[in-house]
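See below for the structure under consideration.
The complex appears here without one of its protein chains, the remainder shown in place.
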Amino acid sequence: MDLQTEAVKDLWKDVDRLGDLLHCFNCSTCLSGCPASYGDPPLLVRNLARKVLYGLEEELFEEDTPWACVSCSKCEEMCPMDVKPFELILHIRQWQSTNDETRVPPSITEIYRRGYTQAVATNDELRAELGLKPLPTINKNEEQLKLFQEMLMKTPVVAANDYMFG
Amino acid sequence: MEFCLFLGCNTPAVRPDVERAIRATMEELGVDLIDTDNYVCCPAFGSFPSTDEESWLATSGWNLSLAEEKQRDILVQCGSCYSSLRMGREHLMHDKKMQKRINELLEPTGRSVQGGSKIRHVTEVLYREITPAKIAEKVTHSLEGLHGIVQYPCHTLFPSEVVGFEDSPREPKGMRELVEALGATVDSYSLERQCCGGAGGFMKSTPEQAIQFAKNKFDAILEETKADFIAVSCITCLMHMENVQNTINKQIGEEKYKIPVFDYNQLLALCMGKDPKEVSAITNMPRDAIHDHIAKVAA
Amino acid sequence: MSEFEPKIVSFFCNWCTFTAADLAGTSRLSYPPNIKIIRVMCSGMVDPKYVLKAFLNGADGVLIGGCWPGDCHYINGNLKARRRVALLTELLSQYGIGPDRLWLRWIAASEGTMLKEVADEMTAKLKELGPSPLNKTAAKVA
Amino acid sequence: MSEKKPTGKVLVAGAGISGIKAAIELAETGYQVLLTDASTQVGGILAKLDYQFPTDHCGMCRMLPMVGREYSSEYCMRKSLYHENIEILPFTEVVNIEGDAGNYKVELKKKARYVNPDVCNELGKCIEACPVEVDDEFNHGLTKRKAIYKSVPHNVPQLLLIDKQSCTECGECVNVCSTNAIDLNAQDEVESREVHSIILASGIKLYNLRDFEDAKSYAVSPDVVSSLAFERMLSGTGTYEDGMIKRPSDGKPAKKIAWIQCMGSRNRRQNRDYCSSVCCMFALKEAVLAKEKGGPDVETTIFYMDMRTFGKNFQRYKENAVEEHGVKLIRCRVQEVIRKPDGTLQVRYFDPLTNEFFFEYYDLVVLSTGQAPFEDHKKWAGLIHTDLDPAGLLTTEPYSKVKLAGKDGLFMCGSLMGLTDISEAMSSGIAAAGEATNFLTSLDVSRKFGDDTPEPKTNDRSAPKVAVLVCQCGEFAGAEGLDTKLLETELRKVKDVEAVHIVESMCSAEGEQEALEALKKSGCNRLLIGACQPYMYRRKLKDVARKAGFNSSLVQVFDILGVSRRGLHEDDKTAWTRRAIKEIKSDIASMKEKPALHVQSQPINETALVIGGGISGMQSALSLANRGIPVHLVEKSAELGGFAGNSIASTIDGLAPMEMAKDMKLRVFEHKKIDVHLNAQVEQTEGTLGSFESKIVYNGNGEETKPIYLHHGATIMATGGHEGKTDEYGYGQADNIMTQFEFKQGLESGEIDLSETENVVMIQCVGSREKGKREYCSRICCMWAMANALKIKEKNPDTRVFVLYRDVMTYGFLEQYYTKARLAGVIFVSYDLENRPEVEIVEGKPVVKFTESVLDRPLEVSPEYLILSTGVDPEPSNKDIAETFKVDLNRDGFFMEADSKWRPVEFQQMGTFLSGVAHSPMPLPDVIMQAEAAAQKTFTYLSGGEIQTARVTSSVKDALCVRCQRCIVVCPFEARSYNEMEHRIDIDPSACQGCGMCAVACRNNAAEVSGWSDRQLMSVIDEKLSDDIELSTT
Partner (left out) sequence: MSKFTKIAFNKGELNTQLSQLFSDMLENNAVDAVLAPMAQPKKGVMQTLVTSKENLASMDPFAPVMPVNSAKLVSSLTSTPSGKRIAMVLRSCEVRALVELVKLKQANLEDTLLIGMDCHGRYENTDFLKFQTKEGTSEGFLEGALNGKTESDGFDVAGACKICEYPEAPNVDIRLCTIGSGNGTLYLEAVTEKGEEALTKAGTKFADGPGGRADAVKKLAAARAEARDAVFASYREETGDFNALDDKLSACINCYNCRVACPVCYCKECVFVTDTFRHKGEQFINWANSKGTLKMPTDTSFYHLTRITHIAAFCVGCGQCTSACPNDIDVMPIFRTSAEKVQARFEYLAGRSVDEPQPLSVFDSDELMEVTGQVK
C-alpha cells in the first residue's frame, strides 16, 4: 500500500490522546500474556498501535479485536515502555464509538435508563430469603436517576446519540 | 473501620449470597459497611469507558462523590468495578481539567469529586488490614483436609505500581494466605496466575477460543492439583469459572469439570459457622461436598 | 613390599595450573603426594628434555598442566606445548612409555577441583600400569 | 631535588578490572595508589567469569605490566594483585570525602571480618565446624556456604570472614581455631587518609531480578536464573563440577536454554530508559559456551529486541554464533515464563517471521540482567558534594567520559560510566589514570621509580652458599605447625646449605632485626625465606635480605604454609614437615644453579610520534606535550582536525567537534613541545621501544620537500576514518538520495529546507554488517540517524520520518535518543538482509518499497529525501602504516591491538599504540578516552628517561647461535628480531616477557631465559625424584 494516499498522518493524535503509544518499540511484550491474544483473530495490541501510528484509519475503523479485551491490564503491567496498551484499547474503542454510532455499546443505554447493566434490586424476595434488606439503588430514586441522566446527556457520545436514550 | 460498600451489578442482581457473605464476615471482623445509596454502574469497561472519557469519568465521579460525601473509602469485591473505579479516580486526579469538568457536571447533585475516597478491594482489606492471622482466629469451622486453589483477580494485580498491595505481582501471596488461614491446603499449578478469561468481550467475540483458554486452565488444575474447590475474589471470576465448566462439560458430553467455585467471603462465612443457605446458596455447580465436609470437621 | 607409589613429575604453568594447585591446597582438596609439582612460567616452557630427563631419572609419569587454549598469558605457549607433547608421545610410545604416562591437561586457575581430579586419575592410572619400564630396569640393577 | 616533594597519591575506589587497571597504570607511572573495594576481594565481576567475551577465554593476567613486571604480581589475577606502589584495602568503603583539588581527605571504613587475616592459618577447621548453612552469593545461591567462609574460592590469601547476618554466634569456630584468629566482637574501623586525586571505579550494581515485577518466573522457578548465575554454572569453581549445565531444580542436564534480553534495561516504566550495552554479547557468549560445553544437541535461543553488536568484531561474533554454533535468535520480548509440572519452562512468543504465536519449552531460562546505576551515582554525588544530571548520573566534563565535571582531580572509569565490556573498561582505566597523571603533573608532587636502594654487589661466580630462613610466626606454634627442629636438622644436611635459621616472627621489628643479624653473619650468597602469605610480604622480606647483602635475584621467598600443605590430606605435623623439607630442597637445587640477575636500564628517547592529526591524534599529542613529552604530530593532509574536526559541527549529545577541533588546533600549533608535520607521512621506521627512527616524507602541493628522520621513543597510530561510500539504494542517481553526513551538512548549511517535506526515509546499515562489505557496525550511524530525524521533526513536525533499520544500536544511555526520536513521531521499521528495502527511481525521484515488519505488509513511500547510513571506513593509509611499523590490521582494515580485551590501545610491538577510529569506529568521547589512554601508556614508558627491564629476560649466546631464527618465529611478544647487518639475533629486553618459548625452540640453549635455565630445571627434576626414596620408605 501507498502510505501517501492511504494514511492519515496524524491519526494518532485523534486516537491516543496521551501520546504514550509513540514510545512503543514493537517488542511484543504486550502480546504474549494477553488472554484475548488467544482469540481468532487474536487481539494484537502491538499491531493496533502500529496502525494508529501509520494512520491506517479505514482499517482501524474496521477493527473488532479491541472489543475482545478482558481488561485484565496485564499488558499494562508488562509494557516496558509504559505505552499503557489497555488505555490504548479503550481509546481505540472510544474513537470508534465517537466516529461510528454502530460501535456505541448498547449497555450504555441500560445504564442511562436504570443506572446498571443488570437488573439490580429487582430481586428483593430472594434477598429477603438470604437475610438481605432491599438495596437503596438509584432506580428506586427518581430524583437522583434524573440528575444522573441529565449529567450523562451533557457528555459527548450520549449527546450525539441522544435518540438512543429516549 | 468503615467503608462504603460498592456492590456493582452482578453481585446484588445475580449472586446476592455473596453480598450476604460479605456483610456477615465483615460484621464479624469488625468492619462497618455503609450502603452506597444511589450508586450507579462502575462503569463497566465495555460501557462508557469505551465511548468517551467524559461519560466514563462522569459516571465514576458520580460514584466517587457518593463515597466522598460519606467520607469513606469504597470497598469493592468485583474486579471490574475495582479497576474501573480506580482508573476513573486516577484519571480525575491526574487530569485537573477533566476533574473540573466532571465537577461541573456533578454540580446539580451538590456533590463533587476531590479524591477523598480511595477504592479498596476486599482482598486487600482482608489481607493487609485484618490479616490472615486474625482471620484464622475467627475460624470455627475449618476447611482442614480440603485442597483448594486460588484465582487472583487480575485487576488487583496489575498494573502493580498502582494497585499493588502484593509484595510481588509475580508471586502474589494474599489469597493463598487467606485461604490457608481457613485451614485448607492451597495447591499451586502452572497457570495459577492466568486470567479466568471471563471479563470483557473475549467470550463474546471468540467464544470457542475463550472456552479453550479456560479449558487449558482447568486441565492444569485437574492434572496438577487435588483441588476440592476454587477460591476467587471477583464476581466475574466466580460466575465465569462456574459457567465455563458447565459449558465445557456440555461440549465434551461428560461431567469432567465440576470443581465448586466460591467467593472468598463465602468460604470465610462458612468457616465462621454461617448458614450455607444464606451465604453459599446460589450456584450451578454443586457445593454440597464442601458444605458437608465443613459440617463434618466442625462436628 | 608396600603398594607401588608412582612418581609423577608435574610441570605446572605459573598462571593457571599452579594457581589451581594452590587453590586445591587452600580449598583443602587433597591430591596424592605422588604429584611432584615443578612451577614453570608456561607449559610452553617445558623443554622435551625435561620430560625425557624426568622419565630417565625415575619418573613413572609426567604431567604438564597449562592454561586452556586462548587463556595463555603468553598468548599461545600452551599450543606449542601441545605439539611437543604429541611429538614426545609418538617417540616414547615406541619404548613402552605410552600416552598414559605423559599427560598434558588444561587446568585453569579456578579449577582446583579439576586439578585434584586429574591428579587422582593419573595416580590411579599409573598404579594400574605399574612402574615405568625404565624403573623396572633400575629395580633389576638395584 | 625532587626527593622532598611528596609522592603523588591516588585513591582508586573500586578494585574491579577498570579500577585495577587504573591503579596499575598509576603505579607504573610512579604514583602511590590506595586501591579499595567494598567487597571482600579484588577483581570485581570478573572474578566470577571464567570465560570472557569476545574470546571466550580468560586473560586477565594480560593486564599486568609488560615492563617492570617484577614490581608487580606475576600470577593469576583472580588470585589477587600485588604491586609495590599499590596498597590494597578490600572490604573497605569510602565513607567520607573532604577537601579540594589535589588535597583530598578521605575516610575509609574497613569492615569487620571477624577473622584476623594476619593470624588465620587458613586451615578452615572453623568452616567445617560452623553449623550454619546459607546460600553462597558468589555462586548466586546455586551452592551453599557457611556463616564463616571464603568469599571467593580462588583468592589467595584466602581471607576468611564471618557473615554476621547468618552467624548464630554459637562459638564453634572460636573453639576450633588454634590461632585465636576469630573475634566475634570485632568492629568496623574508620581510618583517614590523604590523597591528591580520586578515581571512582566502583562499577555499578546489576539489576536485582527480585526487586522488579517483570522478572518472569524468576521468583517461582529455580530454573530461571540471572546471566551472572549462569556464568557460575559454566565455571570450573562454580556449581557443577562435571561442567554439565543442569537445571538447579532437579540436576537434570539442561538441553534447551533460552535467554531473555533487556531484563531491567530499556524499560521506561521502571525509569530505566537505557540499554545495558553488554548483555547482548554476554548472552551470545553464554549461548555459544552452552553449546560448546553441552554438545551439539543443546539448543539455545535468545529472545531479543535489537542485537547490539556495536563493538569491534562483535558482529562477526554474532554471525559465528548463529552460523557455526546454531544459536537461534528470535526478535521478540517474551512476557510469560510458566513452570510446567515437570519443571520445564513454557515460553509463549510471537514469532515475527511468521506472525504467529508459539509455545516453546525450555529446561533453563537465563535472564540477561542489566545495570542499576542510580544508587551508586547518588552515593558518589553525595560524597563528592556534586549534583547529578537530570538522568540521575554523575556528570562529566564535555567530551570526556572520565573527568567529573567541575571537580579537579576526580575521575571515574569502568562500569560506573555505564556497563562496559573488558576492552572499554581497560581503556577507561588507563584514561582515568592518564587524566589523574595530567592532574598530578600540575601539582607539586613527585613520582617514585622502582627501587631506591642499590643492589648489593654479589659475586655470583663464587660457589653457592645457601642460607635458609624460616619464619615460624604464631601459627606454627600450635599443633598444626611444622616441626622446625626436624626441618632445621634435615636442611643442614643438604650440601651447600651453610645456614638455617628459624625466626620467631619476621613481622615484628625484633624478628626483622634478628633475621638481619643472622643473615649478615651467615656469609651466604643465596637465600631462601619461608614465610606465610609471601604474596603480601615478599617486598619486605626481600628488603631485609638486601640489607643483609643478598642480591634480590638470589633471594627466593616461598609460601611455607602452601608448600608444606599443598594437596596433603593428613593433618600431620611430620608429613607437613617432610613435605616442606622436600620442597625446600628442590628450591635449593634450583637456587644453587641460579646466576645473579640484574635489572638493566635502557635509555629512552622521550619523544613521541603521533600519526594522524585528527581529534584523537591531537588529544594524544596535547596530553603528552602538557606533561613535558616532546611530540611530533604527522598528518597526511594539509590540515589538522580529521574528519570529525573538519566536518562535524554538532553531535546528538550536544557536542561541537568542529569548534572543539578549532581550539585544539590552536593549542597544538602553539605548543612548544609539539612539532606539526603536515602533508607528511611515515615512510619507514626502525627500532624498538625507547629508540625508533622514522623517515618522514612530505608531499604537499607538488612541492617536494626533503625527507627528514625523526628519533622517537614511541608511536601512537591515530589514523581515524571517514564516512563510507555506497552505490546501493540509488545513491548517485538522484539529488535527493544522500548520506546521513551529507544530509546533516545540508541541514546545517541551510541548503535543505524541510518546510514542504512530507516524507523522509532513512536506511540504516547500508553496506554494513554484511558479509563481503563492511562486516562491522560503525557504531555512530544510528546516532546520526536519530540526530537528523530529531532535527527534521524539530524543523517540521509534520514531516513523516521512516527509519529502516536492522538493529537500533543506541547502546548505553544513548537509548534516550531512540526514545526521544520515537516520541517525536519518527517511525522505525525493521528489515533484514533477506528482505531489504528496494529503491526505484521514478522521474528522478526515489520510491522506497519495504515491508512493514510489524504488520507484515508491503509499504511504499516516495520521500523527498532518502538518507543512507553508510557507516565508517578505516583510512586506506592504514595498510602502509601497518607494513611500515610491522603491526597487523584486522580483516576490516582497522588496526589490530595487542589483545582485544586486555590491551586495547597497545600493539604487540612494544612502544606502538593506537587510539580512536584507527582501532574501530567509535563516538567522539570514546575517541578522546582512547587517545588519553594511549597517551598515558606512552607517557609511562617515556617519562622516566630510562626503562628498567625485568631481571628475567631471554638472552642469546652468540657463539652457540646458528641464526635459524626459530626463536623469532615462536616469540609471542615480538621481542626478537634478526639483525641483517650484524647477522645476529637481537632482543628487545623491554618486550621480552621471559616466557621461555625461545629457549625451547632453540635446540642447544643458545637462547636461554635467565633464571629458568635447563640446569636449574634439571636439578629440580633430580631433586623432586631423588627425595622420593626417603618418602616411600616411611
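The first chain written gets the first letter, and so on, giving A, B, C and D; residue counts start at 1 in each chain.
In this text, contacts are C-beta pairs under 8 Å (C-beta built on N, C-alpha and C of every residue); 3 or more make two chains touch, one makes a residue touch a chain.
All values reported here derive from a predicted model rather than from experimental measurement.
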{"item": "Chain not shown, its touching partners among those shown", "value": "C, D"}
{"item": "Contact partner of the left-out chain, one of D:E107, D:D543 or D:D1022", "value": "D:D1022"}
{"item": "Touching residue (missing chain; options C:V9, C:L23 or C:L104)", "value": "C:L104"}
{"item": "Residue ranges of subunit D at the interface with the undisplayed chain", "value": "51, 56, 289, 292-293, 495, 959-966, 969-970, 983, 1001, 1003-1006, 1013-1015, 1018, 1022, 1025-1026, 1029"}
{"item": "Positions on subunit C where the hidden chain makes contact", "value": "48-49, 52-53, 56-58, 68-70, 76, 79-80, 82-91, 93-97, 103-106, 132-134, 136-138, 141-142"}
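The rule we apply is simple: only the chains that are shown with their structure count from here on.
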{"item": "Pair sharing more residue contacts (C-beta pairs) when A-D is set against B-D", "value": "A-D"}
{"item": "Centroid spacing, where centroids are CA-atom means, of subunit B and subunit D in whole angstrom", "value": "56"}
{"item": "Intercentroid distance (Cα basis), subunit D paired with subunit C, Å", "value": "32"}
{"item": "For subunit D, residues contacting two or more additional chains", "value": "213"}
{"item": "Multi-chain contact sites of subunit A, meaning residues that touch two or more partners", "value": "38, 74, 77"}
{"item": "Contact footprint of subunit B on subunit A as seen in their complex", "value": "17, 35-36, 38-41, 64-65, 67-74, 76-77, 90, 93-94, 97-98, 104-105, 107-108, 111, 115-123, 126-127, 129-132, 135-138, 141, 144, 147-148, 150-152, 154-158"}
{"item": "Residues of subunit D touching subunit B in the complex", "value": "210, 213, 215-220, 338-341, 346"}
{"item": "Contacting residues of subunit D [partner subunit C, same complex]", "value": "50, 55-59, 61-62, 74-76, 78-79, 122-124, 153-154, 156, 158, 235-237, 241, 562, 565-569, 579, 586, 970, 972-973, 993-997, 999-1000, 1009, 1012, 1014, 1017-1018, 1020-1022, 1024-1026, 1028, 1031-1032"}
